[in-house]
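Handing you this structure, nothing more for now.
All protein chains but one are shown at their positions in the complex.
So, subunit A:
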Amino acid sequence: MNRLEFHVFHLMPYPFIPPGEEIESSWITLPNTYFEPEVAHRLYTDNLEQLVACERFGFDGILVNEHHQNAFGTINAPNIWAAYLAARTQRIRIGVIGNALPLHQNPLRVAEEIAMLDIVSGGRIISGHVRGMGAEYHSSGMNPVTSKARFWEAHDLIMKAWTEPGPFVWQGEHYDIEHVNPWPKPLQRPHPPIWMPGTGSTDTIDEVAKRRFSYMQTTTSNWVTKKSFALFRQICEEKYGYTPAPNQLGRVVPTYVAETDEQARREFMPHVMWFFRTGLKIPMHHLMPPGYNGAESMLRTIRGRQAAGVKNFWELSFDELIDQGYIICGSPQTVIEKYERMIEEYGLGMAISAGGPLGSMPHWMVMKNLQIMAEEVIPHFREPGGAPVWERAVPYTHAEIASTYGKPKLTPVVRLDDGRDLPTPLGHIPEVAGG
């Protein structure tokens, strides 16, 4: 088994805005007059090319996500991006990390779209389920107070729609659907892998551990990540009685690799600092709409951050970001050593944002990062031969499916006036159809 999975995550930020120091927020209130569609056309096509290239480079997965009305991440409709990527690639895993379930009126729409993607991609989809950032409640009109309850109910409904025969009745607190019977269902059985991101809250970790899904720690320091992973393993073992698989523990840790440590710092620094100072400029009153969290949980968070001396993203220096482990930057050897330490100390199983784009990075630099990661870092963590996880994906050619699955269980027929059933695939050939 490979010792570490490598996934490239694209937020697709729109960096052509004033610096963080001059704006209240990169979310909600930043006027969209800064958004130039012509510029975005180039940006989007570059961004998508970067993800498509990851297959040839040999990464394990390419990930997109859903964010709304901000410059930090401009993918509003990640399933559309996933469809594009599915068409442009053959075998690499494609993750939508994730769909923000409570922001959608009908969770079945997500169940259907992921199922469509999974089928058309040959079973390559990873389905991330998220609540959506607090800011997105300000800009969608959805109620932050009921968001957590809606999230879990939507999630449960989607899982049931994928795994239990329809039609069935869904009568929940937030969704009442008399006939749940989605066509299609996903190709992967019982369902695509589920990932859920978190920042380390015990509630989230517990729910993910309980369901044996993959937990993805979002951008945090080494200290917080280590604590979260230890908690995850402890809850799996003590409360649910199993040892988590390595790929249940993922971490978003933006990584840049170059020829030397110094060269990596030079190239990464401006784009990292744009990401943290401007892209992540999001004040508390945007991030935490009332009701998104409970008062007690808010109090715990504030006290925890104060006790640990956690700074806001935009207050961290480049050295602090590296020293505290928010990011990794260096020569191939340095990067390998840091990942080794994370495997050893935290049990890291999936490195996410491991190479590739961040912030305002130009296309050429992303490609350079991807290539050096692929050729000089990733092989170190792979089995001999260096194959990514998707080499073992489900069959996807017609020949393979015909060979392993066979024909459809039913043949379409037309019932003729004389009561005979005409099999439609052969119905136009009288000597075969009979008659």
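The rule is simple: a residue touches a chain if its C-beta (ideal position, glycine included) is under 8 Å from a C-beta of that chain, and two chains touch if they have at least 3 such contacts; residues count from 1.
Here is the rule we go by: contacts and distances are computed from a predicted model.
For the chain of the complex excluded from view, the name given in UniProt is "Pimeloyl-ACP methyl ester carboxylesterase" [choices: "Pimeloyl-ACP methyl ester carboxylesterase", "XRE family transcriptional regulator", "Phosphoribosylformylglycinamidine synthase subunit PurS" or "Sugar ABC transporter permease"].
Checked against the full complex, the one of A:Gly58, A:Pro144 or A:Gly355 touching the unshown chain is A:Pro144.
Touch with the chain that is not drawn comes from one residue among A:Arg211, A:Lys239, A:Arg303 or A:Arg341, which is A:Arg303. The residue from A:Val169, A:Ala295 or A:Ala399 that touches the chain not shown here is A:Ala295. Checked against the full complex, the one of A:Arg93, A:His286 or A:Lys338 touching the unshown chain is A:His286.
Mapped onto subunit A, the footprint of the missing chain covers residues 24, 28, 138, 141, 143-146, 283-286, 288-296, 298-299, 302-303, 306.
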